[in-house]
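One protein chain is absent from this view; the other protein chains keep their places.
Showing chain A:
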Amino acid sequence: MEINETKIDPFTLEIVKDSLLATGDEMFIALAKTSMSPIIYEVLDYASGLTDAKGQLLTQGNGVTGFIGMLSFMVKQTIKKYGEKDELNPGDIIIINDPYGGGGSHLSDVGLVMPIFYEDELIAFSANKAHWTEVGGKDPGSFTNDSRDIFQEGLQFPSVKLYDAGKLNEGLVEIIRANVRFPDLSLGDMWAQVAALKTGERRVKEICEKHGKEMILAAINDQLDHGETISKQELTKLPKGTFTADGYVETDGLGNGPFPIQVEVTIDDDKFTCDFRGSSSQVPGPVNCSFTGLASAVRTIFLAITNPDQNVNDGVFRPLEIIVDERSIMSAERPAPTSNYFETMLGCADLIWKALAPHIPHRLAAAHLLSVCSVTLSGLHQDTNEPFLIVEPSVGGWGGADGQDGASGQFCILDGETYNVPVEVAETRYGVMLDEYSLRIDGTGAGEYIGGKGVIRSYRALTDEQAATITYGRNQYRLWGTNGGFEGSVNEFYIHKASGKVDGPYGVYPRYALQKNDVLKLMTATGGGYGNPLNRPAEQVVKDVKNEYYTTEEAKDLFGVEIDPATFNYQELDVRK
């Protein structure tokens, strides 16, 4: 490597790397602060970062884990389409959301890519990808759970220039404005994305000016090698061998399913291979996931297991290998609908997780809610008569693990620095009131370390003709426990109508019509337990009962502890001995 020849100072190198990371952070924050959409500024459903001139990820700021690595695929597609033909210019910005060709997720996630030139040489790319509240398509909020092909899911941006050498493509902006339901939101987010990319460009140029092009290029190489070194060191600590798991994607939203999926994970000293062959082929409904999405799922679990420094770059993933059949449910191709790709992506992550959980207890846990549990609710506000649109994921229970209870009320693994919408904010903005936002207590997830609780969130419609599109995956198969821990529960929802009638439970349902005072009761799953519940310390079980996490009956039946509900005196039963 060049470093040795030119004797680059190791500390300057470190400082330049640090400046690149700081640039990534800055771009990330800039986008959240200027976005127009709750899905971006509350859910942080976006990612931004820098890649090298070849599209290798250097630094990525993530709000959600699910986008890990997707930026590189966008940049590589840009290089393939424009770069290789020498058609990239300073000031270009490319827009891309095609799930199969570089986008990787669904049409709602719109990516922007900007080449960064210094002294006429392409040095790097800045890129980001954000969930737009609207990209058109058949349903408000665009991503839907019963589309039959990609064309119903919204506008497609197949890697085209939004800016050509700094000049805005006005026609494209007009097309967007005409095709989406909330153009101010979507375009507002687009301008925020553009501003963040330009910040990245400016900072990279400043680093070049300060330290010279050679230094930054050396730092880029060093950064990638650093990532690989750390990954490989972690790999040597993992158990070696082949581990398998199978499971299901429960439904495609059109009533088909369940669809079997499987994995064979092979770990050796310098490779981590995930073979998904034999899984279901792509399906009619919108749960299909493209290869890019699959790669992100595998990367997520790989990082969870190797748990390196959070400064993730493409070097970290060099030991990964993914094998999959063509046109499978996790490597879908055009024109398969992909709106709810994340449910299959989660299923794939869960397979690896489940295969390795018994072998790597210090890094893994029992199953968590296993669904984004997305909710789309639209209608009119009762006071302003203006349309409102809620697009949000839901929190649920995480699994117990060796040495710790599962966390209650957390977003799934594909989300991350994601924030639920405060009740007071929701009631101000949307035509709803909340009857409750509480922990769901259902007696499941028992273990030496218990599963975290799911939650109940009840929306009361304050106007007629509201429409709820709910995608609560993992509605049939209860969450798995591990090492003797009990299963958790499932995600489900009910509708308590104003008439007194109760409808449900449902998991996935498109456009359920709500009338005034109907209550949509959303319930997420309790996580799986870890270890035999009889081994949970009796004093802890007493506390659980006092805190109303379990009942006295459950304490007796599941944990073998008999508790007097008035005094909280207790007695350990023979079954514990």
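Everything that follows uses one rule, which is that a contact is a pair of C-beta atoms (placed from the backbone, for glycine too) under 8 Å apart; a residue touches a chain by one contact, two chains touch by 3 or more; residues count from 1.
We adopt the following convention: contacts and distances are computed from a predicted model.
Novice: One chain of this complex is missing from the view, so tell me which of "Transmembrane protein", "Molybdate-binding periplasmic protein", "Acetophenone carboxylase gamma subunit" or "ABC transporter permease protein YufQ" is its UniProt name.
Specialist: When "Transmembrane protein", "Molybdate-binding periplasmic protein", "Acetophenone carboxylase gamma subunit" or "ABC transporter permease protein YufQ" are compared with UniProt, the left-out chain turns out to be "Acetophenone carboxylase gamma subunit".
Novice: Pick from A:Glu26, A:Asp325 or A:Asp557: which residue touches the chain that isn't shown?
Specialist: A:Glu26
Novice: May I ask which residue of A:Glu87, A:Glu326 or A:Glu436 touches the chain that does not appear here?
Specialist: A:Glu436
Novice: Looking at A:Gly55, A:Gly69, A:Gly141 or A:Gly188, which residue reaches the missing chain?
Specialist: Of all options in A:Gly55, A:Gly69, A:Gly141 or A:Gly188, contact with the hidden chain holds for A:Gly188.
Novice: Among A:Gly409, A:Gly481, A:Pro510 or A:Gly560, which residue is in touch with the absent chain?
Specialist: The single option touching the absent chain is A:Gly409.
Novice: For chain A, which positions touch the chain that isn't shown here?
Specialist: Looking at chain A, the ones touching the missing chain are residues 10-12, 14-15, 17-18, 22, 26, 30, 32-38, 41-42, 62, 64-65, 184-185, 188, 191, 195, 198-199, 225-226, 229-230, 233, 300, 303-304, 307, 309-310, 353, 363-365, 368, 383, 395, 398, 401, 404, 407-411, 413, 415-420, 422-425, 427-428, 433-439, 455, 458, 546-549.
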